[in-house]
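To start, the structure itself, in structure tokens.
Left out: one protein chain. Kept in place: all the others.
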Amino acid sequence: MKKQTVNSRPAGPKPWYDPRVRALFFQVISLAVVFWVGWVLIDNTLSNMQSRGISTGFGFLGESAGFGIIMHLVPFDATMSYGRTFWVGLTNTLLVSAMGVVAATILGFVIGVARLSSNWLVAKISLVYIEVIRNIPLLLQIFFWYFAVLSNLPSPRQSVEVGGALFLNNRGLYLPGPVTQEGFGLVWVAILVAIVAVVGVRMWAKKRQMATGQIFPTFKVSVAILILLPLMVFFSAGQPLEWDVPALKGFNFGGGITLIPELVALWIALSLYTASFIAEIVRSGILSVSQGQTEASKALGLPNGLTLRLVVIPQAMRVIIPPLTSQYLNLVKNSSLATAIGYPDLVAVFMGTTLNQTGQAVEVVAITMAVYLTISLLISLFMNLYNRAVAIKER
Amino acid sequence: MKSMRSVAFGMACVAGALTTTSVFAATTLESVKEKGHLQCGVTSGLPGFSQPDEKGAWTGIDVDTCRAVAAAIFGDAKAVEFTPLTAKERFTALQSGEIDMLSRNTTWTLTRDVSLGLNFAGVNYYDGQGFLVNKDIGVDDATQLDGATVCIQAGTTTELNLSDYFRTKGMEFKPIVFDTSEQTVQGFAAGRCDVLTSDRSQLAALRSKLTDPSSAKILPNTISKEPLGPVVRQGDDQWFNIVKWVLSVQINAEELGITMANADEMLKSDNPSVQRLLGTDGDMGAKLGLPDDFGHAIVKQVGNYAEMYDRNVGPDTALGLERGINALWTDGGILYAPPVR
Partner (left out) sequence: MTEPMMKPPKRNLGPVKWMRTHLFSNWYNSLLTLAVGYLLVTSVGPLLNWLILDATFLGNGPDDCVGAGACWLFVKQRLNFFIYGFYPDELQWRVDVMFALLAVAFVPQFIERFPGRKWLGIFGITGLPIIGYVLIPGGVLGLEEVGSSKWGGLMLTLILAYIGILASLPIGVLLALGRRSDMPIIRGLCVVFIEVWRAVPLITVLFMASVMLPLFLPDGVSFEKLVRALIGITLWQSAYMAEVIRGGLQAIPRGQYEAAGALGLGYWRKMGLVILPQALKLVIPGIVNTFISLFKDTTLVLIIGLFDILGAVQSTIADPAWQNVAIEGYVFVAFCFWVFCFGISRYSQNLERKLDTGHKT
């Protein structure tokens, strides 16, 4: 149904042959059908819930939950509300997703580059990794990392110990946790100042290079500022930081930071799985940069590292970003498999226990889906913005 | 345009399917009779209560409860099909009419009775929540469990009881919530937790799944009441009565000494209670909308309560559970069924 602008036709087509009229007609019809189907579904649901005596509304969010959750980033105990369980689940989902995105990106880039390595052995092993990992269901990999590996770890009393500070057993990985003392605020300030200084140095260096052609060792200087400045402040403020070292108390270790096995298993599985897809994306991205570009930059006398950094990667990124975005989205969505091994993510806590205790499936599922929809839209939005920035710079 | 028309036709069909509300509000009994079988919701695998063997044949006390209802309606205990349900799905499955009754190890609580639009038709097993611990941790009593990591199955009252218990005792715990009982045992076996909590009836069965069952023991504490029973939809009193009385008939049959073996013989009994139960006297069945000999069919094909108990969870089974409070009131238990008269 092409829109055509017909001005000089002697007699216009009959209304039912006019593409515009038809288009309008079909749209009205389809809109009506959609609304009608939606109305029927809602009506069915409401009348079903009423006739079956199912309570409705969001009042349950304020009621006391009454169950415990093993891991929470926001304060939580059983006396708090169902609404709070939502936040606990959401923050846990975001945590494992963020950890997964970082690890999968690093691993994916390394393997993707290794796949193109001139070293035959490294290239082949990367190939085998990719082909094995991405052809096995993620859920199976999660089970493997959880049950098969967990049962081979020692019990808390026989923990694997590293330097008396780091413990590994079948209850998780225990790390010393930093406890900031009075005066640590200064260190935060120093970190902030360092970041501002680095940005300033970079801008100055670029300007100077543009003007004089002299290259300033920006990278080394930036690293030095970022590390040395906070460190100096830290020591001059009298080291206002103590380490809370985990210790065996009763059945389990207490103190420090605990990474529960559910989190670790899920994190490893998600990262390894997604990395195998990212690796392929990175490989095709790098291959998409024509050989001529590399040769040209070599001809200009750029060393290998700079060729990669200034010529190949910026161009490859344009190809890499869009599919990379959808891999990140997949990772966030796949984190919902947590429910299979008992990691308390949004689906396991809110759509699991909370749904089950309140019985209000419609409300809970609707909220959960809305959350994933929002996360997806936000990631797409940020990636689109980034993509646009990259694309404009290229022109 | 031809294809357009067929699309429109397809849409009309979908629309038709969506609005075919059942104008004839058939009762559950009528629709069950029309189908020719009872659709019963059970667990996807819980030893002693409902478990499929490798060929998909179901056994268990909850399964037998369904069979007894089928026997009462059709005179045929085999006229039943089972729908395995997860804890999360069970109530919606019943509410939506996917199943006719739910006999899935379900605890009778006020909230469930009131806010889910369901009715509990009685209790076929009185249970309570207990703890299974690894012997290594040297715990003899649940009050010593402060700081323990606990494996639980999701979607059950267990989670709430556990939290209440630890809170009232001023103790802390770390819950690990699994989706199925298999995973819960796997987690416990892998050493992920110190304690596994579940209904006491399950602990023995779960312990038997461990590599070395003697490495774990069941603590003496019972921290909750778990009356388990069949559930039906609210609003169909006839159906509610049928399920309720099928259960009562089984308990009464035990009291009157009617068994699978002697059910035929007992037809000749001159004890009026036996006559009423077996349908040789009176029209007890007709009052429920069932054949008058429904009691005979139940006992003959499924057995009385004691037989159902012993066959599935009794001392000679893998679960090895003594009758305890599930004995008749005359034997020191709390089973007390209203009389059939």
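Residue numbering begins at 1 within each chain, and the chains themselves are lettered A and B in the order written.
Assume a residue touches a chain if its C-beta (ideal position, glycine included) is under 8 Å from a C-beta of that chain, and two chains touch if they have at least 3 such contacts.
If you're wondering where the values come from, they're calculated on a predicted model, not measured in any experiment.
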Under the definition given at the start, what are the shown partners of the omitted chain? A, B
Given B:S50, B:T65 or B:T83, the residue that touches the chain left out of view is B:T83
Among A:S64, A:T79, A:N119 or A:Q181, residue touching the chain not depicted: A:N119
What is the set of chain B residues that contact the non-displayed chain in the whole complex? 1, 3-4, 17-22, 25-26, 31, 44-45, 52, 54-56, 81-86, 88-89, 92-93, 95-98, 179, 182-183, 185-186, 208-211
Which parts of chain A face the unshown chain closely enough to count as touching? 1-3, 23, 26-27, 30-31, 34, 41, 44-45, 47-49, 51, 117-122, 125, 131-132, 135-140, 143-144, 147-148, 151, 329, 333-334, 336-337, 339-340, 347, 351, 355, 361-362, 365, 368-369, 372-373, 375-377
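FYI, only the chains that are shown with their structure count from here on.
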Rounded to the nearest Å, the gap separating the Cα centres of chain A and chain B is 43
Within the complex, which stretch of chain B touches chain A? 11, 14-15, 18-19, 87-88, 91-92, 95-96, 112, 115-118, 136-137, 146-149, 154-156, 159-160, 162-164, 166-167, 173-179, 183, 186-187, 189-192, 194, 233-235
In their shared complex, chain B is touched by residues of chain A numbered 33, 36-37, 40-41, 44, 48, 51-55, 66-70, 78-79, 147, 150-151, 153, 155, 170-171, 249-252, 254, 261-262, 339-342, 344, 348, 352-353, 355-357, 359, 361
